[in-house]
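So that we are looking at the same thing, I have put the structure below in structure tokens.
The complex appears here minus one protein chain, its other protein chains still in place.
Per-chain numbering from 1; labels A and B assigned in written order.
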Amino acid sequence: MAEVIIPIGPQHPALKEPVNFRVIADGEKIVRLELTLAYTHRGIEKAAESRDFIRVLPLLERVCGICSHSHATVFAKGIEEIMQVEIPPRAQYIRTIIAELERMHSHLLWLGVAGHEIGFNTLFMWTWRDREAVQDTLEEMSGNRVHYNMNEVGGVRCDLSPSQVRAALARLPLLEERLKKYVAMLEEEETMLLRFKGVGKMTRHEALAYGAVGPTARASGVACDARHEDPYCVYAEIPWDVVTDTNGDVYGRTCVRIGELRESAKIVRYCLEHLPEGEIRVPAPKVAPTGECLSRYEAPRGELVHFIRTNGTDKVERLDIRTPTLANWTSVAMCLAGQHLADIPVIVAAIDPCLSCTSRLTVLDNSTGTGGMITFDELRRRNRARWQEEERT
Amino acid sequence: MTDPLTEDVVAGTMSTFGTVEHVRKNRFRITTTPDQIRDAVKTVHAALSCDRLVTISTADTRQAFELHYHFTGQHRTLVTVTIAIPRDAPELPTMSDLLLPAGIYERQIHDLFGIVFTGHPDLARILLNEDWPENEHPLRKDWKPDGKTFYGGTPPEGR
Partner (left out) sequence: MTGTSHNWSQRLVNWARMKSPWITIFNSGGCNACDIEILACLIPRFDIERFGILAKGSPRHADILIVTGPATLKQATRLRRVWEQMPEPKYVIAMGACGAGGGVFHGLYHVSESVDAIIPVDVFVAGCPPRPDEVINAVVTCLGLLAEDIAHGGKGWRQKKVVEHPDTMPHGEVQV
């Protein structure tokens, strides 16, 4: 049977970063998936070798526009580990506050995207409107809505004034109230229940075998969280829980992310209320001794890993970044097998792909030998049509 | 979560493959040779119950290419298996049949360093653009962009 390529260009109608899949399909069912990524490959690892520790942090922040603080923090703490520099407690708390606020904005963003993927645009508007409260807090604290540039090797750059802490605490009750609504929605909202349950299911054994990380793995019952396995900042000292679920499908991943939103709100509240006094930075040496470090961090999408090697200068010898989306791609490829073609946007969105962190949908239809242009919008329409058909029968 | 691995356990299981080093509180490094790497990985996976591959990192030390396979598991200990392969003959058997996630990491490494993983089902280009010339591997230490080669994209006079 001739294989026909149906491309979806890297230019999408909404939201997504450029990516190209090749899906080998049999009618409406997917047989296999092949990946072509990295339209956003820019050569950052090479550039990091020629920038000193001050200049490299803004570059690393811009690896990704959603988890920018993750990259900066994991690098800074890796260099601090090699230099054997302990940053003051206040700096640790501030890093944690920004990290959890980033997780909140990222998960709210994702919730909106997931709603958009199933045609539930009201959820998109609601979550992004609530997200603006988090963005305002971040802008007050750091000066920018994204790319906060809070980190430096040796601590943080900006302190939090008492009025900023008060303003942030004043916004939390609104967010906590809205989160209760989203939790209720998970149990009651028919659209979400029907379109998320049973889609993209992955068992615990599969999640481990495919190397899934983050909420994708935690939804299948794998309790892997870099904040718990390799504690950094203040996660070993403050009360918080790893959120897992046993569903293993897109619904489970939604539950995990909403649970993590509530945990993050709790962590932010605790850290703001218990912010210790003191310095926000210690003087760090300009050059790092020769050494090596594998720095791990729990980004909103999963475990982010920086392998850093230094050589006695003020630049790194080698920086190897492994982003959580790269780790999750294999699991996407595997759990798409046997699913409906029209479920692709939902399943791909469920791992919360951050392609700029990592780097067009091509469908080969084995059975009919036909092909044509197919957009994500078309797939969403087919998904809705299929759901309506199932509801009627 | 189970108890962290102790140095005795790691050394006892892995010392046949090479030197075992206790790098940090919960981190071990085993340096071994390319011909033993597959057995070392199988042992780490089975005997040390490291059921998750974290990542495969590479570094170019100008004398050789180093590959680091990082594993972790329920015990929350990080175990790294390190090998060095010669720069002029960068070939290694693939791990993608043992560890499914390794496939995508190996494709990336092949694009950036030019290391050939024999037995890999699909070592196609993944990161660099379609026009990128063959045998130009940007992350090698001796690679610099040549003023004359065309690397892809529309040139200024094309606009």
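Convention: a contact is a pair of C-beta atoms (placed from the backbone, for glycine too) under 8 Å apart; a residue touches a chain by one contact, two chains touch by 3 or more.
Because the structure is predicted, anything quoted here is derived from the model rather than measured.
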| item | value |
| --- | --- |
| Among A:30, A:63 or A:179, residue touching the chain not depicted | A:63 |
| Residue touching the undisplayed chain, where the options are A:54, A:125 or A:236 | A:125 |
| Per the touch definition above, residue among A:29, A:42 or A:166 touching the missing chain | A:42 |
| Missing-partner contacts on chain B, residue numbers | 128-132, 138, 145-156, 158-159 |
| Interface with the unshown chain - residue positions in chain A | 9-15, 17-18, 38-44, 46-47, 58-59, 62-66, 68, 109, 124-125, 128-129, 132, 145-147, 354-356, 375, 377 |
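Definition applied: only the chains that are shown with their structure count from here on.
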| item | value |
| --- | --- |
| CA centroid of chain A to CA centroid of chain B, Å | 24 |
| Residue numbers on chain B that touch chain A, as the complex places them | 1, 26-27, 51-55, 57-60, 68, 70, 72, 76, 78, 80, 99-101, 103-105, 108, 112, 122, 126-129, 138-139 |
| Sites on chain A touched by chain B in the complex | 34-38, 41, 43, 45-46, 208-211, 223-224, 228-230, 294, 296, 303, 305, 307, 309, 317-318, 320, 322, 326-327, 329-330, 334, 359 |
